[in-house]
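Pasting a structure here, questions to come.
Note that one protein chain of the assembly has been removed; the remaining protein chains are unaltered in position.
Up next is chain A:
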Amino acid sequence: MSDDYLSKPLSIGDNDLGLAPAPRQTIPKFQSPYLNYDTRYMRQAQPEFIFPEGASKQRGRFELAFSQIGSAVMIGAGIGGAAGLYNGMRATSLANQTGKLRRTQMLNHIMKQGAGTANTLGTIAVMYSLFGVILSQVREDDEINTVIAGTASGLFYKSTAGLRKCAIGGGLGLAISSAWVLYNLSGSKFNKNYM
């Protein structure tokens, strides 16, 4: 072999991928053959990631749990704050409160209802994550775990409110988690890893 390899992109065999030869470029005189190969040989079907040794490939439920709880708390605070704003407006205008009194009452309404809704949603999220993490430890992690964890957290949250309310809570959890799983299954296949 002559020293032609310095100026030609590296290829294995005789163009065995059926590619057209790479276009010749003006290449500076001294170029390392390590930097000069046809990048079309590096095609990958999917992106590759490097994982630390021994680490599982997917982020599990435990890694996602804190973000889920945090978003539940923040969404709950937002919804509760908006509802508190509405309720406070109504209550203060019905009671003919104005000025400083109205402002303080509005703040009380917003903070109280916002904190209450945030706590409720966050507690449910904690229960869901707890059940989900336990289930994914016990059995393999799939969509059924999501449904079971949703139902169980609904049942558990209403477990002291009487049998009927408990059943309603469980049914609500079942409905929401099933809807979520169905939505993810019908959507893109990459989405289903993030439940």
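One rule holds for everything that comes next: a residue touches a chain if its C-beta (ideal position, glycine included) is under 8 Å from a C-beta of that chain, and two chains touch if they have at least 3 such contacts; residues count from 1.
Everything that follows uses one rule, which is that contacts and distances are computed from a predicted model.
When the unshown chain is looked up in UniProt, the name that turns up among "Mitochondrial import inner membrane translocase subunit tim17", "Small ribosomal subunit protein mS29", "26S proteasome regulatory subunit rpn3" or "Cytochrome b" is "Mitochondrial import inner membrane translocase subunit tim17".
Only one of A:S32, A:N96 or A:T160 touches the absent chain when the whole complex is considered: A:T160.
Summary of contacts with the chain left out: across A:N36, A:Q68 or A:Q105, the touching residue is A:Q68. The residue touching the chain not shown here, chosen from A:Q105, A:T120 or A:S136, is A:T120.
Residue positions on chain A in contact with the hidden chain: 65-74, 115, 118-120, 122-123, 125-126, 129, 160, in rising order.
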